[in-house]
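Here the complex is missing one protein chain, while the rest keep their positions.
Moving on, here comes chain A:
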Amino acid sequence: MLLGAVPILLLLLVYLVLAAGRHEANPADKILPLPGAMAESMAALMFVPDQLTGQLVFWADTLASLQRLGIGLGISTLSALVVGLALGALPPVRATFGPLVTGIAVIPPIALLPILFIALGLGETAKVALIVIGIAPVMIRDIAAHVSALPREQIIKAQTLGASSWQVILRVALPQAMPRLLHAMRMALGPGWVFLISAEAIASDVGLGYRIFLVRRYLAMDVIIPYVAWIALLAIAMDVALAALSRRSFPWAHGERH
């Protein structure tokens, strides 16, 4: 834990030295702002209502982005569970829809963004749809592969205990897919953020990604850097929360003495 902090602190130190150097040469430097400038800009965004909208910009951005990401991730997770379970547990379903999911999964989602904007407009729907299209196929395939890799013996055993196909899915496949689903969510968070920022950068009026790309025009590194750090912090918090949830809810899947 402490050892892992050393490189991060070292990077911070290097940044401070470089920033201080630049400011010594040019006190008005915008490229590597000093912490004081960042704090000042961020305080304005966090605590002073925007003159135009009356909103606290930073929190409005955070809320909008988290909402988009949350809805996108939620829809993806639900479809991964339902479709992944069906694909993994029912061979006829796999034979019918497997190639379709694979086909969608290999399309670069950003390439679909124009189609989404044309079809769904520039509102929230298109942004959420981009996240879903970007991460759902991968999650579905992950869950399907995990379910279909359950030992054959387990399925036979369940059948000899009198379980119907429905009961096998409900009591054998579903519970064992759950920790994998949380793992798939963690893996999908990274790409999810990428698609969120991309969609916001291209067409939006609020959001963390939107703000970064907006203030880029003014070389406002004193806003961009804290925003990126905030995004990183949010991503880490989500990852840690999901990992903790998995350990708490499914201790049997983590090989722990519980």
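Operating definition for what follows: a contact is a pair of C-beta atoms (placed from the backbone, for glycine too) under 8 Å apart; a residue touches a chain by one contact, two chains touch by 3 or more; residues count from 1.
Everything that follows uses one rule, which is that contacts and distances are computed from a predicted model.
The UniProt record for the undisplayed chain lists the protein name "Lauroyl acyltransferase", from the options "Lauroyl acyltransferase", "Transglutaminase family protein", "Probable glycine dehydrogenase (decarboxylating) subunit 2" or "ATP synthase subunit b". The hidden chain makes contact, of the residues A:21, A:49, A:74 or A:175, with A:175. Only one of the listed residues, A:75, A:93 or A:163, touches the absent chain: A:163. Mapped onto chain A, contacts with the missing chain fall at residues 151-154, 156-164, 166-167, 170-172, 175-176, 250-253, 255, 257-258.
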